[in-house]
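The next block holds one structure in the form of structure tokens; read it before the comments.
All protein chains but one are shown at their positions in the complex.
What follows is chain A.
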Amino acid sequence: MKFKCRMSDGIAMRDFSNIVNTVVRASKLCVFRLTKQHVYFFVGDKRWPVIWAELTPDNFFDEYTMIGVSTQHDEIFLELEPSMLARSLSSLKMTAKPVKIKLTNKQQPCLTIELELSSLSTESRHCVHDVPVRVIPRKEWEMYQTPDIPQFDITIEMPELKHIRHQVDRMRNMSGQITIIADRTGQLILKIETDHATIATHFQGLLIKGSKPITDQKYSAKVEIKKFAMFLSGDTMHPDNVTCNIVHERMLNLCLMIEGHLTMQYFVPAMSS
């Protein structure tokens, strides 16, 4: 079992720390899965997926070496505290010096992050962070596989996240829940209902994915506004494609994509309305 990578591109570093920071907001523990083709972050809540992020190593790392537990099962699953990883990576934003991440076995298995920090004086410092990890044994792997994506009732393009974020922040002050409604005419509605008022924001002319006939049947999901707002902070990653998928009154799935680079999916269960 071996894992070693090197990252030196400033944008890749920024995106990588943003992804980790998003994961931090969602959970205390996450699973970091390594395969030859992809790197994954997985956050689950009692086996239900919450966040699923798929990264293409070639786009993030200049060097990527990985040998799995066996030739048959050429993968590594690690469980770690994302907040510790985020703290180690936080200095990346300031300096764009290469960083090395590798799996080591010190007193316990660790992800070792080696950074080169430049300082005002001429001498730069070499900095090593060890993030303790738990190597997940083979028999638990099936819990952290790619989640089954259900058949969505509707897939709609999201408007610019920073527009929505501002509105949802306001709505958050008034209500704990939000209903997301979409139809195939390209309309997306964000709605809150409180004892004092009903407020709905209508976005129109959004792209609909799929080839089902155009009807004005509405599909909706009522979710915790906190969870929805968490997803909206993803606009710091400058995604080029953000979609909202709804399974009517069952689930909201939000998907953030940077072409060939990153796919990040959020699963938000709907509340009974």
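In the analysis below, a contact is a pair of C-beta atoms (placed from the backbone, for glycine too) under 8 Å apart; a residue touches a chain by one contact, two chains touch by 3 or more; residues count from 1.
Please note the rule applied: contacts and distances are computed from a predicted model.
> Assuming one chain is omitted from the figure, identify its UniProt name from "Probable cytosolic iron-sulfur protein assembly protein CIAO1 homolog", "Eukaryotic translation initiation factor 3 subunit I", "Serine/threonine-protein kinase BLUS1" or "Cell cycle checkpoint protein RAD1".
Matching the unshown chain against "Probable cytosolic iron-sulfur protein assembly protein CIAO1 homolog", "Eukaryotic translation initiation factor 3 subunit I", "Serine/threonine-protein kinase BLUS1" or "Cell cycle checkpoint protein RAD1" yields "Cell cycle checkpoint protein RAD1".
> For the chain not shown, which residue from A:203, A:228 or A:267 touches it across the whole complex?
Of the listed residues, the one touching the omitted chain is A:203.
> I'm checking contacts with the chain that's been left out. Which of A:56, A:91 or A:167 qualifies?
Touches the omitted chain: A:167.
> Which is it among A:105, A:124 or A:194 that touches the chain not included here?
Only one listed residue reaches the unshown chain, and that is A:194.
> Name every residue on chain A in touch with the hidden partner chain.
159, 163, 166-167, 170, 173-174, 194-205
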